[in-house]
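The other protein chains are all here in position, but one chain of the complex has been omitted.
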Amino acid sequence: MAERIPVAILGATGTVGQRFVQLLDGHPWFEVVALTGSARSEGKPYAEAATWLLDTPMPAWARTMTVLPTRADVVTRAGARLAFSALPASAARTVEPELAAAGVWVGSNASAYRREPDVPLLMPEVNPDHIALVERQRRERGWPAAIITNPNCTTTGLTVPLKALAHAFGLEAVMVVSLQALSGAGYPGVPSLAIMDNVIPYIPNEEDKVEWEPRKLLGSLRGDEVELAGVTISAHVHRVPVLDGHTLAVSVRLRTTASPDAVAEVLASYQAPEATRDLPSAPRPVMVVRHEPDRPQPRLDRMTGRGMTTVIGRVRPDPILGIKFSVLSHNTIRGAAGGALYNAEWLARYLGWR
Amino acid sequence: MAERIPVAILGATGTVGQRFVQLLDGHPWFEVVALTGSARSEGKPYAEAATWLLDTPMPAWARTMTVLPTRADVVTRAGARLAFSALPASAARTVEPELAAAGVWVGSNASAYRREPDVPLLMPEVNPDHIALVERQRRERGWPAAIITNPNCTTTGLTVPLKALAHAFGLEAVMVVSLQALSGAGYPGVPSLAIMDNVIPYIPNEEDKVEWEPRKLLGSLRGDEVELAGVTISAHVHRVPVLDGHTLAVSVRLRTTASPDAVAEVLASYQAPEATRDLPSAPRPVMVVRHEPDRPQPRLDRMTGRGMTTVIGRVRPDPILGIKFSVLSHNTIRGAAGGALYNAEWLARYLGWR
Amino acid sequence: MAERIPVAILGATGTVGQRFVQLLDGHPWFEVVALTGSARSEGKPYAEAATWLLDTPMPAWARTMTVLPTRADVVTRAGARLAFSALPASAARTVEPELAAAGVWVGSNASAYRREPDVPLLMPEVNPDHIALVERQRRERGWPAAIITNPNCTTTGLTVPLKALAHAFGLEAVMVVSLQALSGAGYPGVPSLAIMDNVIPYIPNEEDKVEWEPRKLLGSLRGDEVELAGVTISAHVHRVPVLDGHTLAVSVRLRTTASPDAVAEVLASYQAPEATRDLPSAPRPVMVVRHEPDRPQPRLDRMTGRGMTTVIGRVRPDPILGIKFSVLSHNTIRGAAGGALYNAEWLARYLGWR
Partner (left out) sequence: MAERIPVAILGATGTVGQRFVQLLDGHPWFEVVALTGSARSEGKPYAEAATWLLDTPMPAWARTMTVLPTRADVVTRAGARLAFSALPASAARTVEPELAAAGVWVGSNASAYRREPDVPLLMPEVNPDHIALVERQRRERGWPAAIITNPNCTTTGLTVPLKALAHAFGLEAVMVVSLQALSGAGYPGVPSLAIMDNVIPYIPNEEDKVEWEPRKLLGSLRGDEVELAGVTISAHVHRVPVLDGHTLAVSVRLRTTASPDAVAEVLASYQAPEATRDLPSAPRPVMVVRHEPDRPQPRLDRMTGRGMTTVIGRVRPDPILGIKFSVLSHNTIRGAAGGALYNAEWLARYLGWR
């Protein structure tokens, strides 16, 4: 058996960073050699620096690791070949290129580089071929490594069924209304006084991401360019008092008319491209279609497929756009740390590491 | 000063019944002479029969009233000229016609008769002229009194801005996604184990009501017939962990293109038809348009205008339908008891009682 | 390997019944051969009869089992040698003796027989020797089998540390204030309108159970009699908006003065009597003592030791009674289904089945 690949987690103390720690515990390919944090956490043992919010215990190996500063030289010196980035966009903007320039591959959950034409915005069950953009990125930027990104958590849950529909029927327009979980805002994130017995019909910059990112993910790679998909998306986003799991109400206009049954069948039978299907974090299955009238529900369904499966329900006719349905996706697993990990596994295979 | 009009509340112990008791406390025109309930409550003092859930104290006059059986003869004998019905649809179907036949006017919050062609589905700030249907109803059914109805709580919040838009710009299509409060399901209603840390993307029969009822409310009275408005509506409904106040994400396609500013201006300046504007329960103003990016919010905004005002926010372009915005409406005040009361005030004026 | 012991679950569709189904999935000793429910559920497949509320999927074997009526003849005919009872006390009172008389051992979570002098009230890490009462029960009642019971969920969490303290220091008086989870009230249980943004300082009959049951559990078996422990207990109970996990604030007066450190040490090192220590459901460890100032917390700590471990925190001096601390116990696992299962394992060993 090959030695495990040494990896770092940047921004390891936050809600997404904690998910990385949890999901990398016992991972067959990756071994965590560095955890980084902000100035406030630096130098402390991880057990002390992180306000652990998950209901599985903090892994023993993580408890005693010293939190390092989030700097490229430090991460390089720790021996990481790949860094998972759970940094805020502003910090990511500076550190991630420094790491790639220093030869450390970056799997970023941040929004900073998602729209760069030479940076793959990647979901292995949707557009694994886009990974080839790393060649252009390395060539043009002169870096030994590269940055790959996963989309915003709401984009993630939305794009899985859209991919299947676009492939089967063609896709013209998408209305999506989100009911997003609190963990998406990080920690301390949303104050309890702001959200108890309440809904907030706004999340800064979120609608713009959800209206744009799926177009890159569903786009076609032509040579070195991703041609954005010609679909129009409209998003209304909300924060709701739910811990984990984003619920989406989606209406779509397809190019070819399709019945709800045909749509449900296409979603339930969708498979990831063969090359990415057996990666350790691949969702099994990619989607589950529920037939009860009142599912999916975040508390009951978010852990389907260890949090990597997208759950669909209520597929039915829409009198305006044609078809409507509900989507549930675990925002910090499939939509953040789990998605970045799945991407990194695909990168490791692409680079011939595994 | 005229004597107050004696009224009954049917189904007075439930969440909507309690709102009737609260809102009728000190009402300038109406005086409660009877409270009715189910077999379980019958014969008990109201203070004992009702699990009072409101944060204002139960009015003293109500505490000691004996809960009567929900029967037309009993209500008639109690001297009521008008009965507010907070009954479930099945009970309403039987009792309400018996009351009208016995000469007691019925202001019903139930869905049982909303779609009857001779029963007005009424919102005084939207379609007060529809009240004339009571003439046809009395004539055709041979009743001395009649039934008037108010719409479903989600329909209510939606229809207020739709009316203003239909009038100013014409209206073709409406996509609405609701995040509905728990009080809409009554008591005991939604179990806490079902909704804490959760969202339920379904409410039985609700989408059908929201897709149909606004068409009658926005329709034109031609002679004795309401011609349904030619607007297509698509609804996705959700139950969320909020006590009171339904939040709606609305996208509309107007007949005439309008900018978000023009739409906001039309909504903010909309006034009820003059005849209903000064009724005791009239919303003042009909709508408030908020300009902060993150409003309306149910906990903060539901009591605007004593719970009768519809609050609008986030008016902005929609890339698919043209315009989108958020709506908040208090579901048990404007959307139920307060709405029925406002209707009854309009009826009292129409009948020349006030 | 021996064949697995055929068991039934009585009242299988409720919140405790569902926990039995979940915990018996893949159990090494027991195999479920019958699920029973009320008239409403009878004859339906379990998947349809139960509103499944757990976040692990319903086991496949359970989905298709037909829910049987809760009758002794039916359970006997299904071949069960042991029945787990998640029945309400009133139903338990009738059916449990019929089962024991018919030769089916009963592991009951109901309160109906806990106080009978010949019925063991049992926690294998506390008083496994009390199981010998089944001999008296069979002899006096002339039954081939017998009923064993586990205590109320709040009693359970309280009694684990009390046992260790009573053994080490002697115990005179206990003040306990509970903050109890919603799942303890079953389904539909507590209405969301009753508990959101709220606390209810009362649970019917609960304080009486918590003040009495620990005295039997901590009592000494002398011949055929349990002599109640001479400890005075005072309980204030509350329902709080938490899904699972009862939090207790406990103050104790010990017979021998002990420092907080000595108390913490005694609690952390307490072990179950050797005979019950390696049972499949035995808590490992029995107690965890946390040293952070703000633990235990129900959401973070309830799954410690797969929900069977009792978590202690904040051991400190009490100026009135001497020592105070916090306790967390999973109310539907250690405090209900898991406790009954642990008891049944001990019974199976006691009877020589394993």
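Residue numbering begins at 1 within each chain, and the chains themselves are lettered A, B and C in the order written.
Methods note: a residue touches a chain if its C-beta (ideal position, glycine included) is under 8 Å from a C-beta of that chain, and two chains touch if they have at least 3 such contacts.
This structure is a prediction, so every number in the text was calculated from the model and none was measured.
Residue in contact with the omitted chain (choice from C:Leu54, C:Ala262 or C:Leu321): C:Leu321. For the options A:Val126, A:Val190, A:Ile312 or A:Leu328, the residue in contact with the chain missing from this view is A:Val190.
The set of chain C residues touching the chain not shown comprises 173-175, 177, 179, 196-202, 204, 211, 232-234, 236, 238, 240-243, 247, 249, 251, 293-300, 313-314, 318-321, 324, 326.
Interface residues of chain B facing the missing partner chain: 52-53, 55-57, 196-197, 299-300, 302-304.
In the full complex, chain A contacts the hidden chain through residues 15, 51, 53, 182-183, 187-197, 241, 243.
One rule holds for everything that comes next: only the chains that are shown with their structure count from here on.
Innermost chain of the displayed assembly, by C-alpha centre distance to the whole-protein C-alpha centre, is A.
A straight line joining the Cα centres of chain A and chain C is 41 Å long. With centres taken as mean Cα positions, chain B sits 42 Å from chain A.
Averaged Cα coordinates give chain B a centre that lies 47 Å from the centre of chain C. The set of chain B residues touching two or more other chains comprises 196-197, 241, 243.
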